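Apart from one protein chain that is not included, each protein chain of the complex appears where it belongs.
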Amino acid sequence: MTIYILNPNSSQTVTDGIDRAVEPLRRATNVSIRCRTLHEGPPGIETQAHVDGVVAPLLDHCRALEETASAFVIACFSDPGLASLREQSNRPVFGIAESGILTAMTLGQRFGIIAILERSIPRHLRYVGAMGVTDRLAGDLPLNLTVAELSDRTATFERLKIVGSTLRKEKNADVLILGCAGMASLRSDLEAELKCPVVDPCEAAATMAVGRVAFAQLNKKEISE
Amino acid sequence: MTIYILNPNSSQTVTDGIDRAVEPLRRATNVSIRCRTLHEGPPGIETQAHVDGVVAPLLDHCRALEETASAFVIACFSDPGLASLREQSNRPVFGIAESGILTAMTLGQRFGIIAILERSIPRHLRYVGAMGVTDRLAGDLPLNLTVAELSDRTATFERLKIVGSTLRKEKNADVLILGCAGMASLRSDLEAELKCPVVDPCEAAATMAVGRVAFAQLNKKEISE
Amino acid sequence: MTIYILNPNSSQTVTDGIDRAVEPLRRATNVSIRCRTLHEGPPGIETQAHVDGVVAPLLDHCRALEETASAFVIACFSDPGLASLREQSNRPVFGIAESGILTAMTLGQRFGIIAILERSIPRHLRYVGAMGVTDRLAGDLPLNLTVAELSDRTATFERLKIVGSTLRKEKNADVLILGCAGMASLRSDLEAELKCPVVDPCEAAATMAVGRVAFAQLNKKEISE
Amino acid sequence: MTIYILNPNSSQTVTDGIDRAVEPLRRATNVSIRCRTLHEGPPGIETQAHVDGVVAPLLDHCRALEETASAFVIACFSDPGLASLREQSNRPVFGIAESGILTAMTLGQRFGIIAILERSIPRHLRYVGAMGVTDRLAGDLPLNLTVAELSDRTATFERLKIVGSTLRKEKNADVLILGCAGMASLRSDLEAELKCPVVDPCEAAATMAVGRVAFAQLNKKEISE
Amino acid sequence: MTIYILNPNSSQTVTDGIDRAVEPLRRATNVSIRCRTLHEGPPGIETQAHVDGVVAPLLDHCRALEETASAFVIACFSDPGLASLREQSNRPVFGIAESGILTAMTLGQRFGIIAILERSIPRHLRYVGAMGVTDRLAGDLPLNLTVAELSDRTATFERLKIVGSTLRKEKNADVLILGCAGMASLRSDLEAELKCPVVDPCEAAATMAVGRVAFAQLNKKEISE
Partner (left out) sequence: MTIYILNPNSSQTVTDGIDRAVEPLRRATNVSIRCRTLHEGPPGIETQAHVDGVVAPLLDHCRALEETASAFVIACFSDPGLASLREQSNRPVFGIAESGILTAMTLGQRFGIIAILERSIPRHLRYVGAMGVTDRLAGDLPLNLTVAELSDRTATFERLKIVGSTLRKEKNADVLILGCAGMASLRSDLEAELKCPVVDPCEAAATMAVGRVAFAQLNKKEISE
């Protein structure tokens, strides 16, 4: 039985980054964790249409994995299909945005979100509102980097420092969340640089999945029997 | 290095229950998890004075464990000393109420809390408010059982069913939280009975601690260097 | 130029009901309003997967209508694709849930939602949270009627009276919202029966669309030029 | 039957501006819309005493119009007498602040209000709180222009650009509301300049009134019969 | 210099009741406290039009008292003219609803309001929202007694017990507020009967006024000099 972490965009580079990100958890547990790429997804999930559009293939993808799955993690900061997959699957399902935000709430009183693109921010705000945690949100500011620019690690880190610092100083955040599945490798450097905790949402969701699997909460089928 | 789960009341029975509760997580990981009783604590933490009073011995207890600790979990639903221990220790610190509530937020849209005593409820409400998640709270209702009555498993389960059912039907909760450290063994039966997810807060906190340890988020000392 | 009201389920009966519902607005204005059925949709939108699944065909459908559209209304109480269509289209876009809730806020201080099915309620609560208006929500209770039962007007009205009355008396709602696109014909009878305002969300959205078209707010293309 | 839009200050210039503002809606519908000046009102409604003071003459004014009215719109951004007129009249009643804010909530996730005077802002904040939508408010900043200065269109537009831009950039608003009844003629220019939607509250309220009249929701007398 | 407590309805009986209510504070301090009836007011403030309508005569009344006033208290649970009088006067101004609610927040975590009439409740809810304390409100339920019935002390007390008990048991209030200026004499009996604190709002406001006068916070004129 395996925890499947699904990258709903088609970038194998991102999936590989997630895979490396969760390696420490794999080493700490005997739970099988595998990362998969949704090849039907777009190269990056940048619009609400991308978010909505990947749900159908993601559900199909997960339906095929159901029998071998112990849990699912949807590894995109818009949590596409989270509610749908929770309805469809009899396994625990986690979204990295939800898990990342909840985890940040154990590390500081006001969280800041570092978004990739400005146009994602209203979507984030709706999501934070749907979660009922707007009072804990310090702010949400964008890197405004293209996919090409994101592949430049140094340039990305420079922007992360600037945006993170603004969230800290002007918006009074005391914990930051990387609003993206593919930046885990920059997390600890950013923590050291900004001197505050930084949450990688994939790590947060994988952690919750491991626990849910270990404790074997009743699944929907068992509950309804 | 060990995750220490501290039962701040003096009841070894409660500590033993927590120990059994986290056994599945122990089996799933190679992380050392040990449960300890705060012998200076009261037999049960039933008043705000109990909550405040255990903080000093709890801090002392943890100071002595600091070097061998990878993380701390405070295993009382009032999260006594959570903020203090986070200040004192260079390790990750979790409270079971905080972790239990955040975990419930991944399992339903409106959580109900099953309190032991009515007088704890204003304290819970303040805490839910401090966490900024009042909009997700469906209700908080008491078992109103004494420590003696709590030791009767059948009677306790009967009350859990009644109170849980009221939270479900009258307060419209779709996930329940056991507002106590010592009821994990009743969780899955209650799930089956009430046909909705039930969160044991010790399981929730232990899970988060395992992940934090695995991912080795920078600690305070490293951040401030 | 036409305001297109899109019924994202495949039921022509529902579309016809919406068409009759907006007839008074058609008579009051010289704005063209046409109702269309999304034939790719399911017979009823009952699950989150239905909600997510209709977005892609709905976007395609609207793309083809863009040149002749003055505005779009998505006529399903889950507002499927609302944010996506707002991104895609250069025309004003309204969702009946959003418009219905906002309109109810002019008719009473605490609104109650009458849902068709219980499982839709967490989705509604997330949506009300995303809109930031949870403090105005009195409650959300289900009819729990199947599609077949919904076709029985008398039986449906009986359930509407019972659920509406519970929202009024136990949840202290002072305005009710029909959580469905196809019940406009029962609205005024329900108002008379329950002695409180009842909002049909299609009427609410169509109204807002007429005004937006009349006032010709700058569209996205004009703004970005 | 006529929708009466009441300007509760005594300035015919403002009334004429509102009249021009709603002309597009008049052209789109066959609903009669007439704008009226409350001659008993002050030249401008600038204080809470002005707000409270115009209620009595406004109620008298509307009582005399009741038989010929299909709806009333109170055209001052403090919505003076809104709740009172709703009690007194058997017709639908709208306030431009309420309608403007609700309409802005369909155009962006965080609305900014452009107030005329700084001292109005606490009043606005109380009103936004009473509406239960504080989580959607980005900020409220004043033009700080006198009535004389407001008559200088160019100077006013300059201030609108500066204040609107601050709301956009520093307060992260993505939709703006003109906090005044008399600025509709500047709306589309401001949209083009700031590249974001701008809501004229008179347009918003007039729209809602047209729909309410068209759909003939039961009035209070009919409900209570 | 005198603290003036203004009863904005024309009932001398109510004013006399307030006068007796604040007698203990008079005995405890050397501050002059005088109660006055606004003869221009209605016999009871029962509608929003009454609330708005008394503002103008109340402002006139207070203007005449300004030179001899150390503070003003508006003694009606709708706080009519509170913001207006704060603008007009250079003295501290308190409303009994505001003060009563704030005081209740020191006596329990969830306050219940006992309204006289059902139609006042939406007004109360707007006010609680404007104060930003909706999360502390357990519920607001009406006595539904006429003025004549209110004069029957026994009958009123019976209704207070029933409504208060419902707020306690069904709405989970742990402190109650008398939503009216004239019931102070029933407060302690109701406390004894319901076994929870009950706030008389006149007592609360008079208390705050005494302190403000004693500490001589700078007044508006001094601040602006």
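Things worth noting here:
In this document, chain identifiers A, B, C, D and E correspond to the written order of the chains, with residue numbering beginning at 1 in each.
As a working rule, contacts are C-beta pairs under 8 Å (C-beta built on N, C-alpha and C of every residue); 3 or more make two chains touch, one makes a residue touch a chain.
Small disclaimer: the values here were computed from a predicted structure and weren't measured.
Note that the undisplayed chain, when the full complex is considered, contacts A, B, D, E.
Check E:I5, E:I18 or E:V31 against the missing chain and you find that the one touching it is E:V31.
Residue A:G108 is the one among A:G108, A:P122 or A:P201 that touches the chain missing from this view.
Within chain A, the residues in touch with the undisplayed chain are 108-110, 135, 172, 174.
Mapped onto chain E, contacts with the missing chain fall at residues 24-25, 27-31, 94, 98-99, 102-103, 105-107, 131-136, 187-188, 191-192, 195-198, 200, 203-204, 206-208, 210-218, 222-224. Even with one chain removed from view, chain D keeps its contact list with that chain: residues 121-122, 125-126, 129, 134, 139.
Assume only the chains that are shown with their structure count from here on.
Between chain C and chain D, two chains of identical sequence, the interface residue sets overlap for the most part, with shared numbers making up over half of the total.
The most distant chain from chain D is B, comparing centres defined as mean Cα coordinates.
Chain A and chain C carry the same sequence, and matching their CA atoms takes a turn of 180 degrees, rounded to a multiple of 5.
Looking at D-E alongside B-C, one finds more C-beta pairs in contact between the chains of D-E. As a whole-number value, the distance joining the C-alpha centres of chain B and chain D reads 50 Å.
Annotation for chain E: residues 122, 126, 129, 134 touch two or more other chains.
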